[in-house]
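Apart from one protein chain that is not included, each protein chain of the complex appears where it belongs.
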Amino acid sequence: MSEHTLINEHPDFAKAQVIVAGVDVGAVSSKSVILLDGQPCAVSQVKTRMPEESASRAINEALAKTNFKLENIHYIVGTGCGRTQVPFAHRTITEIPCDAAGAVHIWGPSVRTVLDIGGQSCRVIHCTGKGRATAFLWNDKCAAGIGRSMEVFANLVKKEVTEMGNIALQSDKFPKLSDFCSVYAQSEFFDLIRSKASKEQAIAAYHYAMAKRIATLAARSGVKQDFVIIGGLARNPGITDWVEKILEVRRLAPKPEWDPALITALGAALFADTFYRRQQSDVSKKPEESQCA
Amino acid sequence: MAYDITTWKDFKNYQSACYRNYVNDSEGLRCMGSTWSPLAPLKGLGDDILMIGGEPHAASTAGTFPEEAREDISASEVAGIGFHSCSYLKLFVGEVVRDRIGITDGTIKQGYPKPNLIWTTHLCNLHAKWYQEVSRRLGGIPMYAIDMIGGGNAEKDPKIVKYVCDQMEQGIQWLERITGRDFSDELFIKATRNEIKVLVLWGNICALNRHSPAPLDERRLIALFPPAMVDRTTDECVRLYEALLKEVRYMVETGQSVAPNQRYRIVYFGLAHTYGHPEMARILRDAGAEIVASVYTFGTAGNFKGIVNGSWTFDPIDPAWVDELDLSTRRKAITELAKIVLGWPTWQGVRSYWALESMAQAMIKEYKADGLLLAPSRSCETDFRNGYVGMQRIFKSKIPTIEYDSDQVDVRKMDLPGAQRKTELFVHLMEAHKKEVYDK
Amino acid sequence: MNIGKILAGIDAGHVATKAVIMRGRELLGYCTVPTGFDVVDAAQAALNSALKNTGISGNELGRIVATGIFKEIIKVPSLNVTKTVPEYVADATGAFFLNKNSRTVIDIGGNIHKAVSYDQDGTLLDVIQNDKCADGLGIFYTNMANALGLSEEEMSELALKSTKNLSIAIQCSLSAESDAIDLMCQGADIADVAGAVSRFIVERVADMCTYMPLTKDIVVIGGLAKSRAIVNHLPDLTKKEVSVLKLPEYVGAIGAAISDGGEK
Partner (left out) sequence: MMNNGSETIIERFRSITENTHEYAKSLQGKGKMLAGYMCTHVPEEILYAAGIIPVRVLSSHVSQAMTRSYIHETYCSFSHDCAYQGLQHNYDYLDLIVTSSSCIHMAEAFNVWVRFAGFQHKSYLMSFPHIIHSKPASGFMKESFEEFRQFIEKFSKKTITDDDIERAIKVYNHTRRLLQQLWEFLRRDNSPITGPEVATVTLASQLMDKEEYNQMLEQLIQRLENNPGKAPSGVRLMVTGGACDDLRIFDLVENLNYRASLIFIDSCTAARYFWFEVPEDRSDKLEAIAEGYISRIPCPSKDTVPGTGEKKRFRFIQQFIQDFKPDGIVFLCQRFCSPQSMDIVALKPILDKLGIPWTELELDTTVPVTLFGTQLEAFVETITGVAP
């Protein structure tokens, strides 16, 4: 991943006014983003095991790329399904506002719809140009775990996820698998092998099915432009291309310097930044301001 | 040597003509609603009634345009219909959402022809809600749904018959109000007699499958019952089925069948899941196994004696009985119509497992079945899903029985790999069972 | 049967391809390889490595019998598979061969699970197979082990240490997975999550079994039979003693191998 390209090589945290971090403990991977006065200075991404331990691993890995320590960070916001298990977080915000904030920060105020395809959940967020989430749609139970199911599938066909994604693009004529549920799709995939379909076809078929399921959710909540795709699966061209084709909507081009899986963590960091500054000004004004949104 | 039904083209044409008229006819009263409704009342409004049903239309669309069907279903999911809702409904609503309609003659028309009214029924949790949704999407089409309460021995329960009659009576007044037309009892009574006649005739045709070899197989039954579903109120429809009955009788006399190779006779409980069934049928046919009785094709457009002193029978009703029926007044006609419609086997099973079991027992016995094939339809709210799981439990020890997941028209919910595995196993079990029987 | 004859059985399953080499009743060699996409290669590889340990060369092989979901695909000249048998027949034959007292075999595989009952001669009586929602239990098990960062063995051992009965949704492996993740995010103990995962699988299998009378002795085979957690839970729900056959994942292949040559 190109996650180092964005990092300012010599972060001078001593001079920094505001050091904040966002930690996104997802079902499959945990990510963290550290901001120095609003500038990204270190990011990390680790596999999620047990949430609490993964959160620590994530932040430590990011800190390892800096010359400062956890206690130097002024404010940390935890997000993701494991957010309540982040012991060092000052506050938690759910994925939804973080997705919106992060996406708008990176792609600019024209973003109206964010599609986040993670390991466990898949969600569509509508937002304002200021990065405020106005509405969202969470995947229904049958569409859960698409991200992870892609990994499982990759193991079954003994391929790398991204490599697989590229193979998926090599065929546009293929039998349709059940785009209703990944368990069904998986069983029907085995049936493709049995009917001696080509590897390219079978892989394309599976990707199409998953993309179709995701696209149905997105379309259900209505896709307003500009449209962006984030989350781990945004790295899989086999998925993103089909989602765009099915929705008949082009997404804004991905930013090479930003791994789409980190956007939620970035959003959390942006929240941390705001909360810390607000806290400072509140302290200077009246103390004991409640932290209620 | 497999026999070819000579009249089958006429059936196809009749069905297509009905849909074509609904889609293309410029004047005339467009009526939408479940064909599981008493249709004759609509005919009381005049001889320019154009009808489009729910299930048969959805089913035949799925049969004619598999890809369209997929798109329709996904369109209604995008439109917000629940992922687990009835797939007939989804396909039907999907066409409305996409504002296009495909019919059995292979044509697809842009611009969904708006109905003037919806005349339908309610029985499962969803049936009327399906049309509520269509009505809403088309800007509020007036709709009247008749509660077909159902339940085991409905047509012989005076309380239920009265209830349905009263609803029909009110419904007729509603029809007059909503269309501003006068209701002609003469037309209504004529249509009623036809409707009852067709249902009885189909029952007689099905009953001939008790013979060995069974003259018809499930595939032909599915191909031959649409006219009775689409519009069974016309003289032409009666003629069709009288001719068919004659032909099938001849087949029996000469010992012919559309599928002569019948080593195993199968009783089938499940909908005509348009996608999966042909695949299964192929496996079965290769093994010389044929579905000779099916509650869906028999019971959706056919009437039988039903519950006679406590247990079910698929004995046919003598067609002559229909001609002697006293339909001299509106109420009398309504009553006979209510009884016949309530008497449909497919409805008796809804909400009354014992009737469903009794039916299965009767079919297995009367049609000398070697195996029981259960295919619960994943998204169906009626007995086509719920009864069967328990039935496998009950019949497994008595007769080779398998159950596989299917769906009315939603390819994605059909368990094709599993169904194939299980069908192969089914044949294996039936063979083993036969051996056992011979040993004893 | 001909004692000298060297038989081979290949069980080309959804997830793993198993091969065995036998002389008469004696198991000479066996090997498993992941099936992946190239089913034939997998079968070939499994067979070769199975042979390797035996010192027997391919052309000494009598006949090769295939079973498993891909049995038809591996009927290629290069492999000269001479016969195929249905999975449930192979299971019954193998289980009965390895344990003459057994009357029911429960096979928990990678993608599907089934139960087969047979009489004192090993003649097939009844078979029940899982429904679509219960597909992929084996795959799910492996998947969850990875998710928890454990080997399947470790997860099984942890599951046995579980003290709390946490419940996860039972509909399918998908909903089970989301619930397991949810438990982790609530800070549940990893052992209890592992316990919930294996209990889920046992629930599904045991439920399927209620369709037919489980006649004793009951043996468990298939990849998941290697999980002690699962095998230990099974009697709680089936209310019947079960035992695991040695090398449970090979029973199908063994059944195939010996189902050749006259007797069923």
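When the chains are written out, they are named A, B and C in that same order, and each has its own residue count from 1.
The definition used in the following text is that a contact is a pair of C-beta atoms (placed from the backbone, for glycine too) under 8 Å apart; a residue touches a chain by one contact, two chains touch by 3 or more.
Because the structure is predicted, anything quoted here is derived from the model rather than measured.
J.: Using the whole complex, pick out the displayed chains that touch the missing one.
T.: A, B, C
J.: Hey, which of B:25, B:48, B:166 or B:286 is the one touching the hidden chain?
T.: Among B:25, B:48, B:166 or B:286, only B:166 touches the chain that is not shown.
J.: For the chain left out of this view, which of C:112, C:168 or C:242 touches it?
T.: Hidden-chain contact among the options goes to C:168.
J.: Based on the whole complex, identify which of B:23, B:81, B:238 or B:416 touches the chain you can't see.
T.: Final answer for the missing-chain contact: B:81.
J.: List every residue of chain C that touches the chain not included in the displayed model.
T.: On the chain C side, contact with the omitted chain comes from 131, 133-134, 167-171, 175, 178-179, 182, 185-186, 200, 203-204, 206-208, 210-211, 237.
J.: To test your reading of the contact rule: which positions on chain A touch the chain that is missing from view?
T.: Residues of chain A in touch with the missing chain: 81-82, 84, 92-97, 100-101, 121, 128, 130-136, 138, 140-141, 267, 270-271, 273-274, 292-293.
J.: Since one chain has been left out of the picture, which residues of chain B touch it in the full complex?
T.: 79-82, 84-86, 118, 122-126, 128-133, 135-136, 141-147, 149-151, 159-160, 162-163, 166-167, 170-171, 174, 178, 350-351, 353, 376, 378-379, 381-382, 385-386, 388-390, 392-393, 405
One rule holds in what follows: only the chains that are shown with their structure count from here on.
J.: What topology does the chain contact graph adopt: line, ring, star, complete, or other?
T.: Graph shape, chains as nodes and touching pairs as edges: complete.
J.: Could you find the two chains linked by the most C-beta contact pairs?
T.: A-C
J.: In terms of CA centroid distance, which chain is the most far removed from chain C?
T.: B
J.: Can you compute the centre-to-centre distance for chain A and chain B, using the mean CA position of each chain? Integer Å is fine.
T.: Distance between chain centres, rounded to whole Å: 49 Å.
J.: Roughly how far is chain B from chain C, going centre to centre by Cα mean, in whole Å?
T.: About 42 Å separates the centre of chain B from that of chain C.
J.: Of all the residues in chain C, which ones touch at least 2 other chains?
T.: In chain C, residues 132-133, 135 touch at least two other chains, as defined above.
J.: I need the residues of chain A touching at least two other chains; which ones are they?
T.: If we look for residues of chain A contacting two or more partner chains, we find 142, 181, 184, 187, 190, 194.
J.: Provide the residue numbers of chain B that touch chain A in the complex, in ascending order.
T.: By the definition above, chain B touches chain A via 70, 74, 77-80, 83, 410-413, 415-418.
J.: So in the complex, which bits of chain A are touching chain C?
T.: 25, 27-28, 47-52, 81-82, 84-85, 120, 141-142, 144-145, 148-149, 152, 155-158, 181-184, 186-187, 190, 193-194, 196, 199, 202
J.: List the residues on chain C that touch chain A in their complex, please.
T.: 14-15, 34, 36-37, 39, 69-70, 72-73, 111, 132-133, 135-136, 139, 142-143, 147-149, 169, 171-175, 177-178, 181-182, 184-187, 190
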